[in-house]
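My questions will all concern the structure given below.
Left out: one protein chain. Kept in place: all the others.
For chain A:
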Amino acid sequence: MKEQIKKTLYRVAEDVLEKLAFIFSFPEDERENIDYASAVTAKVSFTGPFTGTLVMAVSSRALPELAGNMLGLEDDEEPTLEQRYDAVKELINVICGNLLPAVAGKETLFNVDPPKIIKDLENDMKAFSSENEEGPNPLAAARLDIDEGQCDLLLFVEGDIPTDAIHSE
């Protein structure tokens, strides 16, 4: 089940990054997580057949191009900090909105909170992550290389996902 959810997370993330930000991404499953201290991170929490939080971290150096693409800025225009944050929030919002029905099926109902920028991810993760000796323990993670940087997605779920809450395509 974990492997199926991870594959879905990769597929949805790659699709949304391409269609929304016009950026191609490449899976780098074996690499270490991004250095969160030098990344912009956002989260979206949800409740429904299962409850949890999706976290997205994007390298700061990749953000100008990513936000610029979404806004349609010219090469000599720089997105503001607020626009960069807004771009990450919109990306995680769309990824989460596409991920949940892809995992649980279109008949299910989820309530998704507004996306939020996280200032201290390491600390914030303690609220929604069960930790093991190696640190936070997401149900699924997608590590992507994108132009100029990297992007990580971590899916945390409270407890176990009921087997009947998983949609098989």
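One rule holds in what follows: a contact is a pair of C-beta atoms (placed from the backbone, for glycine too) under 8 Å apart; a residue touches a chain by one contact, two chains touch by 3 or more; residues count from 1.
Rule of thumb we're sticking to: contacts and distances are computed from a predicted model.
Novice: What name does the UniProt record list for the absent chain among "LemA family protein", "NADH-quinone oxidoreductase subunit M", "Two component system response regulator" or "Polar amino acid ABC transporter permease"?
Specialist: Answer from the record: the omitted chain is "Two component system response regulator".
Novice: Looking beyond the chains shown, say which of A:Glu28, A:Glu90, A:Asp124 or A:Glu148 touches the absent one.
Specialist: Residue touching the chain left out of view: A:Glu90.
Novice: Sort through A:Lys2, A:Lys19, A:Arg61 or A:Lys126 and give me the one touching the missing partner chain.
Specialist: Per the contact definition at the top, the residue touching the missing chain is A:Lys19.
Novice: Touching the hidden chain in the full complex, which residues of chain A are there? Just list them.
Specialist: Spelled out for chain A, the touching residues are 15-16, 19-20, 67, 70-72, 82-83, 86-87, 89-90, 93-94, 96-98, 100-102, 106-110, 112, 114.
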